[in-house]
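Mind having a look at this structure? Questions to follow.
Omission of a single protein chain aside, the complex is shown with its protein chains in their original locations.
Chain IDs A, B and C follow the sequence of writing; residue 1 opens each chain.
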Amino acid sequence: MKFGKPDAGFRARLYTIIFEAETRAGRLFDLSLIVAILLSITVVVLDSVQAVSANYGDVLGMLEWFFTLLFTLEYLARLYCVRRPLRYATSFFGVIDFLSVLPTYLALMMPGAHVLLDVRILRLLRIFRILKLTSYVEEYGMLNRALIASRRKILIFLSVVMMVVLLLGTVMYVVEGPGNGYTSIPTSVYWAITAITTVGFGDIVPKTDIGRAISSLMMLLGWGILAVPTGIISSELTAQHGRLRATTRTCHECLSEGHEYSAKFCKDCGAPLPPLESTAAR
Amino acid sequence: MKFGKPDAGFRARLYTIIFEAETRAGRLFDLSLIVAILLSITVVVLDSVQAVSANYGDVLGMLEWFFTLLFTLEYLARLYCVRRPLRYATSFFGVIDFLSVLPTYLALMMPGAHVLLDVRILRLLRIFRILKLTSYVEEYGMLNRALIASRRKILIFLSVVMMVVLLLGTVMYVVEGPGNGYTSIPTSVYWAITAITTVGFGDIVPKTDIGRAISSLMMLLGWGILAVPTGIISSELTAQHGRLRATTRTCHECLSEGHEYSAKFCKDCGAPLPPLESTAAR
Amino acid sequence: MKFGKPDAGFRARLYTIIFEAETRAGRLFDLSLIVAILLSITVVVLDSVQAVSANYGDVLGMLEWFFTLLFTLEYLARLYCVRRPLRYATSFFGVIDFLSVLPTYLALMMPGAHVLLDVRILRLLRIFRILKLTSYVEEYGMLNRALIASRRKILIFLSVVMMVVLLLGTVMYVVEGPGNGYTSIPTSVYWAITAITTVGFGDIVPKTDIGRAISSLMMLLGWGILAVPTGIISSELTAQHGRLRATTRTCHECLSEGHEYSAKFCKDCGAPLPPLESTAAR
Partner (left out) sequence: MKFGKPDAGFRARLYTIIFEAETRAGRLFDLSLIVAILLSITVVVLDSVQAVSANYGDVLGMLEWFFTLLFTLEYLARLYCVRRPLRYATSFFGVIDFLSVLPTYLALMMPGAHVLLDVRILRLLRIFRILKLTSYVEEYGMLNRALIASRRKILIFLSVVMMVVLLLGTVMYVVEGPGNGYTSIPTSVYWAITAITTVGFGDIVPKTDIGRAISSLMMLLGWGILAVPTGIISSELTAQHGRLRATTRTCHECLSEGHEYSAKFCKDCGAPLPPLESTAAR
């Protein structure tokens, strides 16, 4: 506590409201924050539509300043009540909070910057803090574990895709040439990504017969190869499922493992299993 | 029974025919209803094709009125024979049945409304009532359970996709600008969804080099990220399968079901399970 | 045998060569048939390319007649040596064989019909007869069983997709109207399929804001919903895998099931397992 004693109680109360979600006031604060973020994003989005901006430009501009001042105030309050302001200011959410108010001030100097206010959407990631209390965290952890467990396979897959895209992009640059829209290797690689991910914008298309043959192969490859990462994640999640359901309960008599959550007796020796609490409590 | 006694027997018989599918008359009624729905949809669809409408417009208009009057009659019959008309009228199928006849009457005042008659296709959902008698329900229940079990993971996934689409849509609006077709943030978000879902209409395409680089990343992301929900559903259905397969063994003592193939004792009462042959032999 | 005795031996020998693949002559016949089919298809394909057709039209036309006469001869030989010619002529392969020679004769009357000769590609399905001797059949059977086991889930899925496509196609027809390319409900449904399958040709695109919002939803739906059939097939194949690996071997002592193919002793009671042949021989 670097500040004077008098407002220490106020700071602690402010901290509980702003940073915690367990109390009633804290939850109310979080909910109004989410509503404010959604409203301010709606303002930015509407302001970018010309028909709306032409008629309600003044109101939207004022609302934008209102929300910016509100979030600036909130940012200062966070800085004020947190124990180590610098650590907060350099944390992920601290940076996001700062970037959420910056564009409006920047727009005073360079018009147009204020559309960057949409970075505020990232503030919604705080929602997960409220959900923390529910079972969303377990689901999220399962997804996360599966992705981490398969990160090496995914990396191998991505690097192979990158090589294919660069190689075939170059080949198409040679085969089709700038005359057919393949003006440079980066453009050809962009097209190759377009083809292999089955997006197919159609702004650049092969026109020679060889080019079409090569892109046919690429499309079939990109279409089929997607089965690989899908299979990786599927099998990893299936394994997580199996692990979750099976390995946590142990019979105290015969020490066999893998009993279901609903089991009351050991399926191997018939001895009563310890109640679920004692194992689920880990 | 709010109505007079005399027609109570008739109402009950009508109810059995219209609302139940177990009797012969009921099944016949359901089948003719399905045929009538399909025919009336065909009429609406054909009427929208200019070449057909120009030549057979009169016949199609008459057929449309015929089917509308038929379905109006059916709707009134349903209201008449059901015990609580209001509850039926506000139920899912009651609303659909009402909306199925409304557009033709509306078209008297505002021409063009009658194409909305296609909402009749939703009436086909009644088909599941006939299929109820077969094993389709079990399959449907399995799909449903898998979707419900993975609803939280899917929600997390969808909210992340939404954030990515809004953020990158805004970035593309800043990078490409209205000159290249990205006229507003909603339009940019529409384009971003086009790119991330690998649809790629090509009505709006990036033209600057930075824009192409960003959309390349988006396409790769959207292409690969699809593996996540697929993996979620796959693993959930695999788990359902496992659970399903486990349910064929029954304890002779407490009659509980769902023992694993490797179990030797009942997990619910601890009694020895009968050897696997006796159940696997079915 | 309705024909005279004299050529019964010749007919039987011909039958062995044409219809069976176990003998050396039969395999040779099948292989040359495959080569002839591939060559004749190449002729048809090349003939459709204007640059080639202009220069080598005469040669290609002669080759086409050569292959057609060859396949006509083969068809007659099949009819001659088979025991029940009518049953063969109305079987799947009999019809395909007949359709494979028809277009050339038809082209005498209506020019252009001869490109339909590509139906010959279906004759290649005979390849599976040669592969029958290898382990391809088991793999094919596994794929087949998985598809059959999930046919009901796939049917439910397809009917839901069809309803969505018809409904949203109609809505887009109302919202966008003929002025924006949605000229009729069938056209709108074609566009809706284009959007939901993530193909996105871009010949018809939404131009109004509401139309874009609706198609954004459709694209997200079509992109995500694909996870469902994939999950269905994945889990079904996983189950097939499990069944294949586990349930076929039984211990003669304790009657436990599910021993691995490589197991030599029962994993439950330690008694020696019967050799693999006796169970695998089914």
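Convention: a contact is a pair of C-beta atoms (placed from the backbone, for glycine too) under 8 Å apart; a residue touches a chain by one contact, two chains touch by 3 or more.
Computed from a predicted structure; not experimentally measured.
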| request: Decide which residue listed in C:L86, C:V115 or C:I210 touches the omitted chain of the complex. | output: C:V115
| query | Among A:L79, A:L125 or A:M219, which residue is in touch with the absent chain? | reply | A:M219
| request: For chain A, enumerate the residues touching the unshown chain of the complex. | output: 152-153, 156-157, 159, 163, 166-167, 170, 173-174, 183-186, 195, 198-202, 205, 209, 212-213, 215-216, 219-220, 222-224, 226-228, 230-232, 234-236, 238-239, 242, 246-247, 255-258
| request: Kindly note down the residues of chain B that lie in touch with the hidden chain. | output: 198-202, 230-231, 234, 238, 262
| For chain C, residues in touch with the removed chain | 41, 44-45, 48-50, 112, 115-116, 118-119, 121-122, 124-125, 127, 135-136, 139-140, 142-143, 146-147, 154, 158, 161, 186-187, 189-190, 193-194, 196-203, 222, 226, 229-230, 232-234, 236-238, 240-241, 245, 259-260, 262-273
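We take it that only the chains that are shown with their structure count from here on.
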| query | If you average all the Cα positions, which chain's own average lands nearest? | reply | B
| message | Give me the residue numbers in chain C that touch at least two other chains, ranges are fine. | response | 198-202, 230-231, 234, 238
